[in-house]
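Structure incoming, see below.
Note that this complex is displayed minus one protein chain, with the remaining chains in position.
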Amino acid sequence: MHELLERTIREASSYFQNFLIHEYSKKSALHAVDARIKLIATIIFVVLAVSTFNPEKVLLVLIFLITISAVTGLSLRSIAERVWLFALFSFIVVLPISLSNPIYPVTFTLRVATSLVAIQMLVMTTSFAEICLALRSFRVPEVFVSALWLAYRYVILMFKELLSILLARESRRVSKGSHMDVWRKGGEAVGLFFLRSFEKAEKVQLAMEARGEALSHYHGKLKMLDFVYATIVAFTVFWWVII
Amino acid sequence: MHIPDGYLDLSVAGLFYILSIVVLGYSIYRLRGQKLTSLFGIVAAAIFAAQMLNWPIPGGTSAHFVGGALAGILLGPYAGALAMAVVLTIQCLVFADGGITALGANIWNMAIVDVFVGYYIYKALERFNRSIAAFVAGWLGITLAAIFAGIEIGISSSFGYGLTVTVPVMGVWHAILGIVEGVITAGVVSYIAAARPDVFEQKAAPGKLALGVIAAMIAVSPLFAYAAELVGYAEPLENAAEIIGLEENPIYEGLLPSYTLPSLDPYIGTLIAGVVGTVIVLGLGVILARYA
Partner (left out) sequence: MGDNLKVIEAENVSYNYPDGSTGVRDVTLEIFEGERIGLVGANGSGKSTLILLLAGLLKPTKGNLRIFGKEVDKKNVEDIRRRIGVVFQNPDDFLFNPTVRDELLYVPRQLEWGEEELEEALRYHAEIFRIEHILDKPPFRLSGGEKKKVEIASVLVYRPEVLLLDEPTAYVDGKTRRHILKILDDFEGTLIIATHELDVAEKLADKFILLNLDHRIEAVGGKEILKNEELLERAGVI
């Protein structure tokens, strides 16, 4: 169990950082853009990036995105840090194909990298609460969005409980075990953890019913800022088409 | 096993979005009236937390538990699918884990195939031996989910390798890793069965017909994917643009008349168009920053 706990705790910090990344990253102009616009924009950017194998078009989108990020105050370095690993991995995976098609690995990687940048621009500037409200306004079923928001709020707490259970179990481990033992005993501890989650779910359900369950509706009116961003998106599409 | 953007053709990605929405939509419909939001919200949070564990495997690295089959076994397939879909959506929109166009496919693989297949297998085998049933459910669920991911990626021309590479690679790799998933699933299920057998008793048998239909959808979806690939292209928007006739008359020629010089290299034309476009975006960006 020792390894299980040590490695998990070590990697946990990167998870926790991601939960608050939109707070960690510098306030940029994009933080203020309406989440609905950003969500649609992100999808459009990604679609532009992955619907073509014309490297110029993909590169164009990438450059536009980097430009927007830089000018609005997003840390390019943060974006790069969060994108490079997957991009590199993708490049390496398809590299062998360069034997038959030398441009392919470059274009493929550009597509992946551009999509990642687009998503980072969303994730780094939009709180999950805003995303949930945006999803709700796009008619995603209330039940699902409520569950999304609830899950998001409880992940860290649940993780701490799981960790406590594993630590308690570890404190009573006095003999070495094989990998199989770790998986089995760990599985049992996770079983206890899930049982506790059911109990918690019941309590939360009662509390939610007592308070009235419905998520508030989206209040925001679209501002000039949002129209400017929408214009940028539209222009990108337009330029992508004619390039 | 999360597929990023850029690996799937949009037609394939779109197909699996539709299939996933149909099954999830049906699941929501199925569960209407039962106040279950907090159940699959909290359990989703629990699954998320459990996925954060780094299980040491022989060889020195770690594997992560996915939990789709477990979700199906503990919550029933409909609530289980919704819980897993919640997890995957949060991973996509908070962690950028898994692409946004690929979310439909990721949900199909890990929230529907893994969950429903896990459920079917567990139900079929539980009368013989609960632990073994749970193990096989966990193992096969994840292996099949991986195979589906392999099919989706292999069938897409966006990804240079074909099915003969992607399916075996994904399948075999996850068949091995799936052992951990199976053991943990079995551990959880046997623990809960021993400690609180009442958890397993309440599951009312959900409509056999619907389950059959979903099983059929899962079985047939690779064929749909193949069809989608035939019908769609890797570059549908360009085709749309062609049809509209936009590409025939690059507009930049009109704006920048110096380009009509026939001696000019078309590549430079693109370069300058790119620079001009970037400058315009830069300007718009500055305006944006002003309004913020």
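Every chain is named by a letter (A and B) in the order it is written, and numbering of its residues begins at 1.
One rule holds for everything that comes next: a contact is a pair of C-beta atoms (placed from the backbone, for glycine too) under 8 Å apart; a residue touches a chain by one contact, two chains touch by 3 or more.
Please read all numbers here as calculations on a predicted model, not as lab measurements.
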Response to the item:
From B:A194, B:V220 or B:V279, the answer for touching the chain not displayed is B:A194
Fill in: Residues of chain B (touch criterion as defined above) contacting the omitted chain
191, 194-196
Response to the item:
chain A residues touching the chain left out here are 2, 5-6, 9-10, 12-13, 15-17, 156, 161, 164-165, 167-176, 188-189, 192, 196
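Heads up, the rule we're going with is that only the chains that are shown with their structure count from here on.
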Item to complete: Please name which positions on chain A make contact with chain B in the complex.
Response: 3-4, 7-8, 10-12, 15, 18-19, 21, 28-33, 42-43, 46-54, 56, 59-60, 63-64, 67-68, 70-73, 82, 86, 90, 94, 97, 101, 104, 108, 111-112, 114-116, 119-120, 122-123, 128, 131, 141, 143-144, 146-155, 157-159, 161-162, 179-180, 182-188, 190-195, 197-198, 200-202, 204-205, 208-209, 213, 223-225, 228-229, 231-232, 235-236, 239, 241-243
Worksheet entry | Sites on chain B touched by chain A in the complex | 4-8, 10, 24-25, 28, 31, 35-46, 48-50, 52-58, 62, 65, 70, 74, 82-83, 85-87, 89-90, 92-96, 99-101, 158-161, 180, 183-192, 195-196, 199, 234-238, 241, 246-247, 250-252, 270, 273-274, 277-278, 280-282, 284-289, 291-292
